[in-house]
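Of the protein chains in this complex, one is absent; all others appear in place.
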Amino acid sequence: MAIVELRFSALPEHVRTARLVASAVARKAGVDEQLLDEVRLAVGEACSRAVALHQRGGVDTPVRVELEESEKRFSIEVGDAVPSQAAVAAGDGGAAAEEDEDTGEMGLAVISGLVDDVEIVGGDGGGTIRMSWPLVGAPVR
Amino acid sequence: MAIVELRFSALPEHVRTARLVASAVARKAGVDEQLLDEVRLAVGEACSRAVALHQRGGVDTPVRVELEESEKRFSIEVGDAVPSQAAVAAGDGGAAAEEDEDTGEMGLAVISGLVDDVEIVGGDGGGTIRMSWPLVGAPVR
Amino acid sequence: MDLSLSTRTVGDRTVVEVGGEIDVYTAPKLRECLVELVNEGNYHLVVDMEGVDFLDSTGLGVLVGGLKRVRAHEGSLRLVCNQERILKIFRITGLTKVFPIHASVDEAASATD
Partner (left out) sequence: MDLSLSTRTVGDRTVVEVGGEIDVYTAPKLRECLVELVNEGNYHLVVDMEGVDFLDSTGLGVLVGGLKRVRAHEGSLRLVCNQERILKIFRITGLTKVFPIHASVDEAASATD
């Protein structure tokens, strides 16, 4: 079971909230202080991407962030509700449509470059980005 | 629709996360800076109470916090999953059982003393504390 | 943001300086500290709340618990607090009538009423 779950309307302003929650919960769970910047950035990227997909796809269900803690690892799953076919279309179209950026691709590049354990899955119900980080054995402090 | 929704396992450590989220989202929505302390405290009290009810009731579903924004008000709903009969029993028993506090009552006293608009409803599916605060008309600063 | 506790002696009083957030998660540490002090025979306590950023009803409950404990030994528990937002919480819950609240540790340490 997720220890903490956040759902938010697909608006850019809520991405910051997701970063805030992810880094607070990760710190509490015992993710190394040095890795928290990485957690914050990766969650931000995954959520920004989900927000963009929802907005382009006209999907009005919320973006979902699940934070999970096992004995050894802290996992975050960011889920959008855009079926993978539509996501690919929206991603391409979107990048081309945006004036001068293709940040969707760049966001994924940042995540993959940053996080050692990451898995990106698409599906009919929407896509999911799963990431995890090691927990420090002893309680940090 | 809630603009942001948080669900967390009924553990004391997550109450702080709920406070963090509530005050960040309330600030962004345009709740007066002076009221944010009140929002933080009220949400903390409501969540602490829900955590205690879940723990005493042996309920392992998450505690739910919904943040909503209308044109004029910002609302927060904190929901537990303990049916109202059981909640009353757990509340009484719990207060008596605790060594020297009856913080359940005190938590409600703080909320009612603090928040102008508050509504506490019990039900078979669990109880809900609904609170709301005015939004500053113009975007702050 | 965490809870910090430090204890020192001022005359015949034991001063507990509290910093950070006292909430449902951290309050047990404060309770432990007060229980220990009383068990060790310190019955005149001054809790300095000037460094407290957040206080909720769980924290209030622990303070009330501490008060009951020292009273069982004819002791006292005084608070030091000048922060309006913290004082407000004591006021709302009617606890300003239960705790002597002082403006400084010196004042609290010399009070005898």
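Per-chain numbering from 1; labels A, B and C assigned in written order.
Throughout what follows, a residue touches a chain if its C-beta (ideal position, glycine included) is under 8 Å from a C-beta of that chain, and two chains touch if they have at least 3 such contacts.
A quick note: this is a predicted structure, and the numbers were derived from the prediction, not measured.
Here is the thing to keep in mind: the chain we left out touches A in the whole complex. Here one chain is not drawn; of A:2, A:15, A:29 or A:53, the residue touching it is A:15. The chain not displayed touches chain A at residues 12-13, 15-16, 19, 37, 40-41, 44-45, 48, 51-52, 98-103, 106-107, 109-110, 113-114.
Going forward, only the chains that are shown with their structure count from here on.
Chains that count as touching both chain A and chain C, per the definition above, are B. Averaging Cα coordinates per chain places chain A and chain C 43 Å apart.
The distance from the centre of chain B to the centre of chain C, with each centre set as the mean of the Cα atoms, comes to 26 Å.
In chain A, no position touches at least two other chains.
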